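Reviewing the structure listed below.
Every protein chain of the complex appears in place save one, which is left out.
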Amino acid sequence: LHARAPGDGSPRLDGILPPLVTPFRPDGALDLVAFEANLEAYAAFDLEGYLVLGSNGEAPSLGEDEKLSLVAAARRGAGGRLLLVGAGLESTEATASLCRKVADLGANAVLVLTPHYYRSQMTVEVLRRHYERVADVSPVPVYLYTVPAFTGVPCPPELPGLLAPHPNVAGIKESSGDLALMGQILASTPERFAVACGSAPVLYPALCLGASAGILAVACCAPGPVARLFRAARSGEHEEARRLQAALLPLATAVTKKHGVAGLKLALTLSGFRGGEVRPPLCGVGVAARDELRTTLERAVAAAGS
Amino acid sequence: LHARAPGDGSPRLDGILPPLVTPFRPDGALDLVAFEANLEAYAAFDLEGYLVLGSNGEAPSLGEDEKLSLVAAARRGAGGRLLLVGAGLESTEATASLCRKVADLGANAVLVLTPHYYRSQMTVEVLRRHYERVADVSPVPVYLYTVPAFTGVPCPPELPGLLAPHPNVAGIKESSGDLALMGQILASTPERFAVACGSAPVLYPALCLGASAGILAVACCAPGPVARLFRAARSGEHEEARRLQAALLPLATAVTKKHGVAGLKLALTLSGFRGGEVRPPLCGVGVAARDELRTTLERAVAAAGS
Amino acid sequence: LHARAPGDGSPRLDGILPPLVTPFRPDGALDLVAFEANLEAYAAFDLEGYLVLGSNGEAPSLGEDEKLSLVAAARRGAGGRLLLVGAGLESTEATASLCRKVADLGANAVLVLTPHYYRSQMTVEVLRRHYERVADVSPVPVYLYTVPAFTGVPCPPELPGLLAPHPNVAGIKESSGDLALMGQILASTPERFAVACGSAPVLYPALCLGASAGILAVACCAPGPVARLFRAARSGEHEEARRLQAALLPLATAVTKKHGVAGLKLALTLSGFRGGEVRPPLCGVGVAARDELRTTLERAVAAAGS
Partner (left out) sequence: LHARAPGDGSPRLDGILPPLVTPFRPDGALDLVAFEANLEAYAAFDLEGYLVLGSNGEAPSLGEDEKLSLVAAARRGAGGRLLLVGAGLESTEATASLCRKVADLGANAVLVLTPHYYRSQMTVEVLRRHYERVADVSPVPVYLYTVPAFTGVPCPPELPGLLAPHPNVAGIKESSGDLALMGQILASTPERFAVACGSAPVLYPALCLGASAGILAVACCAPGPVARLFRAARSGEHEEARRLQAALLPLATAVTKKHGVAGLKLALTLSGFRGGEVRPPLCGVGVAARDELRTTLERAVAAAGS
């Protein structure tokens, strides 16, 4: 099995990218040391690159200064790997402005979340104009980012096809888990338009359909098994890919749907990475859930095997 | 690629089963002649069996007499193929009673829709008791049927695992299209528990995950391509399966989500089968949509190739 | 405060109508004796009439024979009061047929639930045709019945206005609790079109807006206070109406949203009426909830005062 052939443009999404968490200290401040330590640890794994300032990075709770210092640190720590940076805000111009700033700091591409506060007004046409304007201005390629569990704004099936002709629109991270929608996106966009799966429970079937990448919370705490799943699917070892998908399923659900970012951060810490604290109003995982999550994590790692 | 090994029990679901439409005459009466003609035509295709009295069969608009005459006709027309019959009603005892009647008429298995009018009361425990009681009484194996687009009741992820130990529960038709859920069902049930995909846009990835069957409206009007998709996936021809999935996607969406049963019936008629009329309040497809559907159908058949 | 003036036609909805429960015996059979005893008890209260075969009457779990015997019993027990009968089914013709049968047995009007299984197809136009056909055929006036909590089909705001000109369409029972919608309905229909509130937590404000009746589960177990609320609102005693509304709120929520029909039946029994059993898959209220409901009931009655 191989994904649709990527275009000639660098950067391309073709592999697994963990959406990095933003560790906070107990006093609420950014913990850049922990952030950098994670990047150093990830260097040993078969990863395509990193996403900074995504949903799992608690971007909505960060000030602009904090965002920029994270991007700078990520650029330093990412080595030659692809650095994708979340830059979506409610205002089109504010988004365009942030794209410029993160590109200046070394982002290879930007991931632009759908505006969503005025969700009933977010028609295909409104979103098309928003993305075209951002892509016109951004110094680096733009990826759409649709995640209705957070935004309430699903990807309109026709939007990716409308935006794909823009030379600076490079693809999408689609995180709804809806593979019928992913099929429609793949069918309506050219091969150079990368489709990244943002929902770990459906990574393997998404790769079967033609997705070329995975940007998944679970890859932060279990980068090895997720990368192996990707390679297995890519090399046609379907039984192995299916087995890894089943092994990762409970963990993938626990660190997103069930416990959210706090669960993911705890799982990082339990896995030897540095999760740090969450920023309020988010709160840490309770004691009972902590034990349950530890068990889920251990079982997933054991099931995934080496 | 192969599905999870089926158990020893007959009947098993392992292939494609069209959910037969119920053709009505212009005066609103059942058109059994058309119904039988369709069965005759389907005999030439690589199908595992048939579903009668499903959602696409307009079961909620049929009286019991009509239901029983359709089952009898289906038994006559199905030859040796598997006959699965929809028997779910709101009341547990009414459901059990209908299971007995259709088994008497030759149903090989029953498909039991979740009760749903009192949806907020449909807890896992309530559904478990309902299905256990029905399975205790039914002379033939019971398949769960979950289709939240119609019922508003999604499959509780833990329900199939709770019911699988019952010797007369044979599997599930899961029609939400949610492959994360399907993965959870597959992971929590033994191999003898058959998982049928009820959502055509995700048939190929569902088969990758381990589903063993497809019960899909589009198989009524395009049985050939759907059956080929199934065989391709089963024999590991992933590129071919993916290609067929993409070819069928617009048609699959048109005959379900977009135009509903009326669209499916029109597509049958346009394909040389006999769709007949829908029963009010459903109404036929308008003139503009008719042309659009014809085009969608022709393109799908052309794209699927021979 | 007075409701919009009713038209000259009998029957009109102008007061409180309890939606009668259908008591079942422990063996699952209809308990007509209990049903009749409740009617006898209700005769002492200030009620406009009764609804039989509504959602709280477990209509979806009843066979047609059972339905007809309930209507006959209700006619005998209702005295000269208005008898409204639920007659909505999925099929238009089946609905029309049931309307005829219940009218023959003495129903003064029929309450016709929106068809809902094929909910995405239930456009304004489809619903309009359905109701017009039923109203053409029904020997007694037709009331629309919209209850999205059960059906998933909200009342299209323009539907009542489209149907109101039909001489045999008499009004609507709107049970969403959405008073913006109720305002739109009242604004788009003439005075002869009765709007009944089907959501007890908003009865008083609905009467302020111009609703002329209430058909509410809580009126089955607390007919006295609900009737007093109605009279207080009608006679302009707003403080008293508001006080009664607040007193009834926890009970109204408990017997519908929280515990469903089983909760309502238990509350009837605790109030000296005869609730009987529910029909599976519904199941009785658990022990802990039983005590909680008893307390809620006692508090509501005490708060409502005499």
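When the chains are written out, they are named A, B and C in that same order, and each has its own residue count from 1.
Criterion: contacts are C-beta pairs under 8 Å (C-beta built on N, C-alpha and C of every residue); 3 or more make two chains touch, one makes a residue touch a chain.
Bear in mind that the values here come from a model prediction, so they are computed numbers and not experimental data.
*Asks:* Write out, one label after another, the shown chains that touch the chain missing from the document.
*Replies:* Its contacts among the visible chains are A, C.
*Asks:* Out of A:P19, A:G49 or A:P115, point to the residue that touches the absent chain in the complete complex.
*Replies:* Of these options, the touching residue for the absent chain is A:P115.
*Asks:* For the full complex, which residue in C:T22, C:S199 or C:S212 touches the chain that was left out?
*Replies:* Selected residue, touching the omitted chain: C:S199.
*Asks:* Consider the whole complex, including the chain that is not shown, and state which of A:A37, A:L282 or A:A303 touches that chain.
*Replies:* A:L282
*Asks:* What does the interface between subunit C and the hidden chain look like in terms of residue numbers?
*Replies:* 1, 177-180, 183-184, 186-187, 199, 201-202, 204-206, 208-210, 236, 238-239, 242, 245-246, 249-250, 253
*Asks:* Could I get the residues of subunit A that touch the absent chain, sorted low to high?
*Replies:* 28, 55, 60-63, 90-94, 115, 117-122, 125-127, 129-130, 133, 149-150, 152, 257, 260-262, 279-283
FYI, only the chains that are shown with their structure count from here on.
*Asks:* Can you tell me the C-alpha superposition angle of subunit B onto subunit C, nearest 5°?
*Replies:* 180
*Asks:* Can you check whether subunit A and subunit B touch via the same residue numbers (shared by over half) or via different ones?
*Replies:* Same, since over half the interface numbering is common to both chains.
*Asks:* Where the CA atoms of subunit A average out and where those of subunit B average out, how many Å apart are those spots?
*Replies:* Comparing mean C-alpha positions, subunit B is 35 Å from subunit A.
*Asks:* Mind pulling the residue numbers of subunit A that touch at least two other chains?
*Replies:* Not one residue in subunit A touches at least two other chains.
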